[in-house]
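Here is chain A:
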Amino acid sequence: MEMVATSRPANWFLAFYRSALGKKTVMALTGIVLFGFVFMHMAGNLKIFMGAEAFNHYAEFLRAAGEPILPHGVGLWMFRLVLLTCVALHITAATQLTLQNRRARPIAYKCLDPVQLGYAERTMRWSGYLMGIYIIYHLLHFTVGTAHRDFIAVNPYHNVISAFQFWPVAAVYIVANLLLGMHLYHGLWSLFQTLGCNHPRYNPWRRVFAVTFSIVVTAGFLSVPIAVLSGLVS
Partner candidate 1 sequence: MRLHLQIWRQENSSAPGRLVKYTLDDVSGDSSFLEMLDLLNEQLVGKGEVPVVFEHDCREGICGACGVMINGQAHGPSARTATCQLHMRTFKDGDTIQIEPWRSVAFPVIRDLMVDRTSMDRIVQAGGFISVRTGSAPEANLTPVPKGDSDEAFDAAACIGCGACVAQCPNGAAQLFTSAKVGHLNILPQGQPERYQRAAGMVARMEAEGFGSCSNYRECEAVCPKGISVDWIARMNRDFLLARLKGL
Partner candidate 2 sequence: MNLQSKIPAGPLADKWTNHRDHLKLVSPANRRKFKIIVVGSGLAGGAAAASFGEMGYNVECFCFQDSPRRAHSIAAQGGINAAKNYRNDGDSIWRLFYDTIKGGDFRAREANVYRLAEVSLEIIDQAVAQGVPFAREYGGLLDNRSFGGAQVARTFYARGQTGQQLLLGAYQALAKQIAAGTVKMTPRTEMLDLVVEDNRAQGIVVRDMITGEVRSHAAHTVVLATGGYSNVYNLSTNAIGCNTTAIWRAYRRGALFANPSFGQIHPTCIPQAGEHQSKLTLMSESLRNDGRIWVPMKTDETRAAGQIPESERDYFLERKYPAFGNLVPRDVASRNAKTVVDEGRGVGPMKNGVYLDVADAIPRLGRETIEERYGNLIEMYQRITGENAYSTPMRIFPAPHYTMGGLWVDYNLMSTIDGLFVIGEANFSDHGANRLGASALMQGLADGYFIAPYTVANYLSAHLGEEVGASGDAFRRTAEEVRQRTEKLLAVNGSRSVDSFHRELGRIVWDDCGMERVAQGMQQALAKIPALRDKFHQDVRVLGSGAELNQELERAGRVADYFDLAELMCRDALHRDESCGCHFRAEHQTDEGEALRHDDQFSYVAAWEHVGDGQEPRMHKEELSFEFVQPSQRSYK
């Protein structure tokens, strides 16, 4: 009894997480954080159109976030830690739910013909896992630099331009961001459902929101490699 009393908050969360709806809620909440991040990330990326100085200044601003309370770079790392935790939780919950769903139908249909399932919904799982791999590559590429042929830590502008001038790298980013767009298209609508945001008057806007923001985010991200490839930015 005592054990239960002292460790109640943790137990409460674990009990909540143990239920599938709890996992879905965790996915929705981490999804919101991650969406907020990619949106800001995308907005920040557009600075590249303002030139090298603005872009590099912006990158430096991020590293200096939280100063002088926090030492240089620590704010950014804390932020990254939160994001990585969210990614980890998002992927773990998704994997566990996938396994649970497999168990829910141990004998498969000889034939199952979905009525209205779209491409984005169908590929949610795979777009998610591919995104996970892409994030690792992306971090190694632009953050750590080990996957970059010509990495200069203090010059992100140079790093971006030189990377995307090599077309296979640009292609990887374009494909990954299209996947991200699809993932967002279903995820952004889906999170309203999961979190129980439902009102007949505003329900149509959930879809509008999902479509708009998945397009905006994708278009924003894609604009950079395309601009570099086409020579618009150099």
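The rule is simple: a residue touches a chain if its C-beta (ideal position, glycine included) is under 8 Å from a C-beta of that chain, and two chains touch if they have at least 3 such contacts; residues count from 1.
These made the cut because all candidates are chains of the complex that A comes from, given by their letters.
Please read all numbers here as calculations on a predicted model, not as lab measurements.
A.B. asks: All of these sit in the same complex as chain A, but only one touches it there. Which of 1 or 2 is it?
C.D. replies: My answer, from the options 1 or 2, is 1.
A.B. asks: If you look only at chain A, which of its residues touch candidate 1 in the complex?
C.D. replies: Interface residues on chain A, with respect to candidate 1: 12, 16, 19-25, 97, 100-101, 103-117, 121, 124, 186, 189-190, 192-198, 200, 203.
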